[in-house]
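For this view, one protein chain was removed and the others were kept in their places.
Order as written gives the chain letters A and B; numbering starts at 1 within each chain.
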Amino acid sequence: MTSYLLRRLVGMIVVIFLVLTIAFILVRLAPGDPAALMLGPDATPEEVVALRARLGLDQPIVAQYLSFLGNVLRGDLGQSLFFNLPVTDVLASRAEPTIFLALFSLIFALVIATPIGIYAAYRHGSAVDQTSISSAMLAASVPSFLTGLIFQRYLATDLGWFPASGYGGPDADFLDRMGYLILPSITLGITNSALILRFTRASMLDILGEDYVRTARAKGMSETRVILRHALKNAGIPIITVVGLTFALLVSGAVVTERVFNLPGLGNLVVNAVLRRDYPVIQGTLIVVATLYVLVNLLTDLLYLTVDKRVKY
Amino acid sequence: MAASSAAAPPGFSRILLSRPSTVVALAVFVVIAAACLFLPALGLVAPGGMSVRSRLTPPGPEYWMGADAFGRDVLARLLIAGRASLTIGLGVAVVSSVIGIAIGLVAGFFRQLDAPLSRLIDAMMAFPDILLALSLVAIFGGTMLNVILALSIVYAPRIGRIVRASTLVIRELPYVEAARALGTRTPTIMWTHVLRNIMSPILVQATFIFAYAMLAEAGLSFLGVGVDPSTPTWGIMVNEGRQFIDNAFFLILFPGLGIALSVLSLQLVGDGLRDALDPKLAKDT
Partner (left out) sequence: MSNKLNLLNLSTAAILAGSPLLAAGTIDVAIIGEPDTFDPMVSTKDVVSIVTQHFVETLYTFDESWSVVPLLAAAMPEIGEDGLTYTIPLREGVTFHDGSSMDSADVVASVERWLDVASRGMAIADRVESVEATGPSEVTVTLTEPYAPLLSLFAFSNSAAAIYPEEIVAPQIETVIGTGPYRLEAHEPDRYTQLVRFEDYTQPEGAAAREQIPDEIRFVPVPDTNTRVEGLLSGQFAFADSLPTEAFDRIEESDAAEPVLLEPFGWPIFAVNHKQGLLTDLDIRKAVQAALPYDDMLFAAFGDDRFFQTEGALYPEGWTWHTEAGTELYNINDQEEAAGYLEEADYDGTPLRILTSRQYEFHYQMAEVAQMALEMAGFTVEMAVVDWATLAQNRDNPELWDIYITHAPFLPEPALISTLFATSREGWDNPKKNEILDRFTSESDPEARLEIFAELQEIAYEDVGFIKVGNFNALQGQARGMTGVAPSPWPTFWNAEIAQ
């Protein structure tokens, strides 16, 4: 157990190091001189040279790489070209909508998909099973921006049930801001519920095929009790797994959803950064999101370990 | 377990085709693909020029699926765009499989490279697909080739992971060990024994990647960093249609259906394939 933990931790550090390396290389591959890009077309060659020196771009690439690593370890992700602020500050100010959007849509998806998934597995092959699995797949097949647009158009603008876009003004308190996340969370949740539904169903099918379930049935335990006891007992595992699995999906989905609903989150930030050629922000977002992903996965593995005694490492 | 499933049991196609949903899905996909591929190529549907005065004509006898903002025939454009969208999906499926197989085989076969390559796979998978593709396309430019390459880099690790896991199992099987003892060269073993045996799980995964890539392409077009619009894709068509959502909903409807139907049928085929191959596999991937 301890040695497993140690191995996982070392592995994680190596992965994060690789993530940093990839992010460094990616941005270095961008065409054009970052210094010239930062200064704009009116810059004189002398200004460009001076800025290159200040940014350390005149150093050999290895030295640049080392100082990049050093900076990141000290929590310095560089300076945003567009905002003229430290990238960490920019990211921190955008984290709230993205975190809560991901959280709410995950909760929405779990609440919708887990019971349906369990029931579908229980009635394996029935019309209910077929319908739920095919509607889940259909939901996952429509581009999410289209779902978002249609929801926004009809549920927000025409019916007025939700705010159409944005994240509230200066006087919006926390609760107000969360109100702006409801419709985006449903949009994103629908796409993700498809994955969760299929996953829950598959896990349940497995459990229902296990010996102890058959034994329970053979002993004359009622079907409902079999399902409820074993389903509830084992529901923790698919949920944990799915949280890890859907994290990347949620972030990807958040990029599009935040755009549709004009939420000032990390996803919208990165799209704007791409359109503004703000490379330090692109790089910073990639680093933060990828590192979070690694941590979330470590966490789910550890939870797995404590929840499921059958898992041996 | 991989070997038993991978040896292509004789009933494979029978099991695959025994599920009506799979059959229907396969048929739908084949029809869509064939229409996009052959109808324009055979000249049965002409792309037609612009006739600006017929702008936004609704579907009718003249334009079966209506005319777009330039007065171009939506049906013809839909088929041409479909070819591009399917090319992107297929391209990503193929390129990411090739990269993934290479990484996975090497990691599975050469112990000393396993740890570093596996960590590399983990690191690549840590970047969410749209985010990485967005950055790559922004950096290298929005050509079709770049979109295919960017999405392939995103999806290759998934294949790599499966190939590595299967390779680790297969390389320990008695007949592979025997082949090695007989002095068969490693590349030959990789090719004849390993690769042939893991083709099926790769095929399943590649089918899903095909579908995801089509969705991701649409997402990129929506975000304004997709393929250059001189080669239309379904994603571009949907995105172009957005501003006409009230006046000409058909501009979104048909390409939207194109994406949804293709992605849905691909996923159903993937499911069918997976179940036909090995129900156990469904759990692992």
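The criterion applied here is as follows: a contact is a pair of C-beta atoms (placed from the backbone, for glycine too) under 8 Å apart; a residue touches a chain by one contact, two chains touch by 3 or more.
As the structure is a prediction and not an experimental result, all values here were calculated from the model.
The chain not shown here is touched by just one of A:S132, A:Q152 or A:T191, and that residue is A:Q152. Considering the whole complex, the residue from B:L56, B:A179 or B:L257 that touches the absent chain is B:L56.
Although one chain is not shown, part of chain A still touches it, namely residues 32, 37, 41, 82-83, 90, 93-94, 149, 152-153, 156-157, 159-173, 175-176, 179-180, 182, 259-262, 264, 268-269, 272, 275-277. Think of the hidden chain as still there; on chain B it touches residues 49-50, 52-53, 55-56, 69-71, 142, 224-225, 228-230, 242-247.
Throughout what follows, only the chains that are shown with their structure count from here on.
Separating the centre of chain A from that of chain B, both taken as means of CA atoms, is a distance of 22 Å. Interface residues of chain A facing chain B in the complex, by the touch rule stated above, are 11, 14-16, 18-19, 22, 26-27, 29-31, 130, 134, 137-138, 140-146, 149, 153, 202-203, 206, 248-249, 251-252, 255-256, 259, 267, 270-271, 274-275, 277, 282, 285-286, 289-291, 293-294.
Those residues of chain B lying in contact with chain A across their complex are 21, 119-120, 122-132, 134-136, 138-140, 211, 215, 218-219, 222-225, 235, 238, 242, 245, 252, 256, 259-261, 263-264, 267-268, 282-283.
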